[in-house]
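Quick one: the structure is below, questions incoming.
What follows is an incomplete set of chains from the complex, kept in their original frame.
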Amino acid sequence: FAQSKGTVYYLVPTLLDEFQTGSVSALELFLKQVGYEMKTLNADNKTDAQQSQMNDVIALKPKAIILAAVDFNALKPSVEAARAAGIPVVEFDRQITATPSDFTSVAGTVEIGHIAADQAEALLKAKNGSVKGKILQVLGDPGDPYTLDIQKGFEEKMKAFPDVKIISLPAMQWEASNAGTIVADQILANPDIDLIFSHAAHLSVAAVASLEAAGKRPGDVMLMSSNGAPVGLDLIRKGWLNVEVEQPLYAQAAAVAMFMDKVANKQEIKPGDYDVLGLKSVVTKEAWGPNIKIPGAAITKANVDNPAFWGNQKPPTDTVKSVE
Amino acid sequence: MSPRTRHSLELVLDNLVWFMLVFVLAVFSIFIPNFFQLGIFANIIEASSVLGVMSIGLALVIIAGHMDLSVESVAALSAMAVGIMFCSSGIGLGLQLHPDWLMVPVSLAIAVAVGAVIGVANGFLIVRLQMSAFIITLASYIWVRGLVLVVSGGRSAQDLAPAIRWFGIQRLAGLPLTAWIAVACFVVFSLILAKTPFGRHLVMIGGNETATFRAGIRVNRNLIIAFVLAGAIAGLAGWLLAIRTSGATANLGVGLLFNAFAAVVIGGVSLKGGVGTLPGVYAGVLLLSAINTAINLMGLPANFTQVIHGLLVLAAVLLDAFKQTIRQRLA
Amino acid sequence: MSEPLLVLDNVAKNYGAIQALKGISFSIGRGEVVALLGDNGAGKSTLVKIIAGGLEPTSGRMLFEGKEFLAKSPAEAKAAGIETVYQDLSLCTNVDVVANFFMGREITHKVLGVPVLDERAMEAVVAKALANAGTRIPSLRTKVEHLSGGQRQAIELNRFVHWGGKLVLLDEPFAALGVEQTRRGLDMIRQVASQGIGVVIITHIMQQAFQVADRIVVIRQGVVAGDVARNKTSPDAVINMITGETLAGAGPAG
């Protein structure tokens, strides 16, 4: 990667969450490999702040804008404005279906919920013989569509099992100690909780702390969380966490890099199967433009050390190449 | 020193925040690439319109010696109300009115009404039950935002009816109409505060409530009006927010409250009440907006931005500290 | 004299456990100046606040112009024609002299139907009023927080003259006034009274009382200790009424 092909802006919704922080470094790494500079703007989970950032960035005329929207669809007008100004927009991690964009690379939050449901099914069966029992679902902020989608996916699949009772409580603003309090209270109110499903690994950390304080040992209560952050993997190694539903951060980022040339030069992206860091991924033409879907994976004690998981903080050594 | 120089100096001090604004803009224009262009200045004003309108209402109650923490949530609720009714996708119901332009007054009325209602609730509890405005409006801040979650189910509405969106797109002298609305609000309320008995009474109530009460001013009535105004104006801010977003999200406007307070205080309004003017507040709003834009353009590592932001706000305020020292000199 | 302007009938006031007023009864006639005297903590200001609508009496009744009367708020009292100058000055120090003088009664002229303050007209009035009172003030546009104690009291004292009314309550209005200003103030009170306005004035200075009052009412520890026409008594006699014999047991009373 000799001379720079230009600057790309990444609008990240927040940095208070390890997945997002990870995405910044991953995107930066891969884009560099295909010859792009990347600058990042943090919206602090404020939709209106992100809109201002879009307006300002448009004034800077970058090669492209990578947008991880604070709210999936609220940025529609800004996206339209950017593309009207001739700046291609890539949706990263958070899908925008309301308006066309030049490329979309997401794991699919609803799908994460589905995978989680499959795992929960297996865990409960293993523990109670059949799929029944109590699940405490610790959501993120109830105003955040990201957590709501996971909940949607999880619950629509769990509907199949009537004798599974799900208690859902929100950890306001994704704050860890809120999750801790919820677990501490629920474990007393419903001592028969079989599984705790937190929508982010850092919430599981606080949950574990509360369990510990309540005198529980690893394994007494099953835990599961989503997004595959390093903390989650550590908890698996310690035996506290049974499953971590990983979001393929590296692959998602790599995909963006692979197609950046095409996006920047406004060439069309062909549907079909692509190999992204060894993960088989599908590009489809959707109403909102070319869309690559990369399957998420379930991390358990068995495969926890697989370096492909971004949670292991081992960026892939093989460099990505632009798709010709 | 000669009376004239003294006089002009007093003038500068009284409007220091405006000079700060000019100063800051100059500095940014010099040191930040791409900052100095009309588009950016337009952005600064455009981005400040919601915050600006909201700050007006907040400033009014603070000058009257109280405060209203609920404005942020109220704006969000109004935005959500408008969004749900007049958005065509997401959780929007896509309500249609004919002729189209009818949607403008209707949506506006709804937004303002929502705000006014909550303002009445706040005002009543605070004035009649003599509760601390802080705690009452803090509660509102929480439950009103909660209400937004309830009505929206945490989901969002998009595609606001074009007739309403028009205000956000149509430009006049380079600025979208929403910005002009904010400016108009500042002009109107500045006049009300400075030139009408009502405004005068608010200031005096903020200065010495007992005195005004003894003088036969209907303090309670004035205060309730102030809270209703704050709510209604917040509603208007919400309407603008909805236009800007072309819809509404459950956590829309989160964080505006702190900026509004910062703007009001930087603008020279005393939280003890009785002191402050609205033009100053607008300068404060623009100052904060300028800082935000500057940070967006500086392109520094994302996790440093917040520190920078805080320190810049601090710097802006510190400039204000000179005021005191210079005044000392004068005296 | 015709029926009295204001009649107090056994007015009492408790602050929690403290009995500030144990039952006060006396009356004020039209155009009459009554000096209300009493020791510190006797209950004078409390009584004034009750008449002026700032405080609710614990018991007792009042007749104003023959009709049952109880002001729920200062606004009501003002509406009924009762003007009050309080002991603890009630000015808004964050605004200027003019604004304070016209507090709650601003002169306005309509612009497109909206009432707008008429600063010039107001300033003229204030300038005249203060000139008559012999009070020098650097500028009528200076905030009151920048004025001297006497200057502040002058503003408050001269407000009421401008508004007249039927009954005027003055709680130690001269406490901070200079010699000349006090003299003029006393004259002014006589003028006001001569217009048939009733005046109640509280003071601790005997000559002031004897100079201006028609009748002298003394309160001691919440009860009326004396009520005599000025020309039928002497300063020393009044002082005895004020202090009474109880002073032996001065100091903190349970």
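As written, the chains take the letters A, B and C, and residue 1 is the first residue of each chain.
What we mean here is this: a residue touches a chain if its C-beta (ideal position, glycine included) is under 8 Å from a C-beta of that chain, and two chains touch if they have at least 3 such contacts.
All values reported here derive from a predicted model rather than from experimental measurement.
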| item | value |
| --- | --- |
| Protein chain multiplicities, whole structure file | A x1, B x2, C x2 |
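Please note the rule applied: only the chains that are shown with their structure count from here on.
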| item | value |
| --- | --- |
| Chain contact graph, described as a line, ring, star, complete graph or other shape | line |
| Most remote chain, CA-based centroid, reference being chain A | C |
| Distance between the centres, which are taken as Cα means, of chain C and chain B, whole angstrom | 44 |
| Computed distance of Cα centres, chain B from chain A, in Å | 35 |
| Centroid distance [mean C-alpha coordinates] between chain C and chain A, Å | 74 |
| Shared interface positions of chain B, touching two or more other chains | none |
| In chain A, residues with contacts to at least two other chains | none |
| Contact footprint of chain B on chain A as seen in their complex | 12, 15, 21, 24, 39-42, 44-49, 51-53, 55-57, 59-60, 70-74, 76-77, 98, 141-145, 148 |
| Sites on chain B touched by chain A in the complex | 34, 37, 39-40, 43, 46-47, 50, 89-90, 148-149, 153-156, 158-159, 165, 168, 241, 244-256, 292-293, 296-297, 299, 301-303, 305-306 |
| Complex contacts: residues of chain B adjacent to chain C | 195-197, 200-201, 203-204, 206-208, 210-218, 274-275 |
